[in-house]
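Following this message is one structure expressed as structure tokens.
A protein chain is absent from this complex, but the other protein chains hold their places.
On to chain A.
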């Protein structure tokens, strides 16, 4: 599925939840359980994303020209948010990630659900994922002799 298709899928999932804020937050907490287990030794200072109130660790690896993200957090709501981002952006080529327009966040009204502090944190997570993509792209281009 393309980035856009997955985003549309998420939007329709949130539409089913309707307007009840509490159920939406419970749902976000619940989906965080789908995150791949994060290696404990990677829960270190250098992997923490700056700009998040809660702790968020993010690491990335490249395989066959695609980027694989792993992330974790000390709060359940944040875990759910990262899970959504990873679901959309994982195992894709760097340029796809760099140019991804993550319109699902606005479409599901995430800002209104999670509030301004967490929205800033979410923006910081996206920025960090795109920075990883940019770094891998530069590295891949260099090794391809471009």
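The criterion applied here is as follows: a contact is a pair of C-beta atoms (placed from the backbone, for glycine too) under 8 Å apart; a residue touches a chain by one contact, two chains touch by 3 or more; residues count from 1.
Methods note: contacts and distances are computed from a predicted model.
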> What name does the UniProt record list for the absent chain among "Glycosyltransferase RgtA/B/C/D-like domain-containing protein", "Cysteine desulfurase", "ABC transporter permease subunit" or "Putrescine-binding periplasmic protein"?
Replying inline: "Cysteine desulfurase"
>> Just to verify: which one of A:11, A:25 or A:135 makes contact with the chain not shown?
In response: A:25
>> One chain is left out of this view; which of A:8, A:42, A:62 or A:76 touches it in the full complex?
In response: A:76
> In the whole complex, what residues of chain A lie against the chain that is missing from view?
Replying inline: 19, 21-22, 24-26, 29, 53-54, 74-77, 114-115, 118
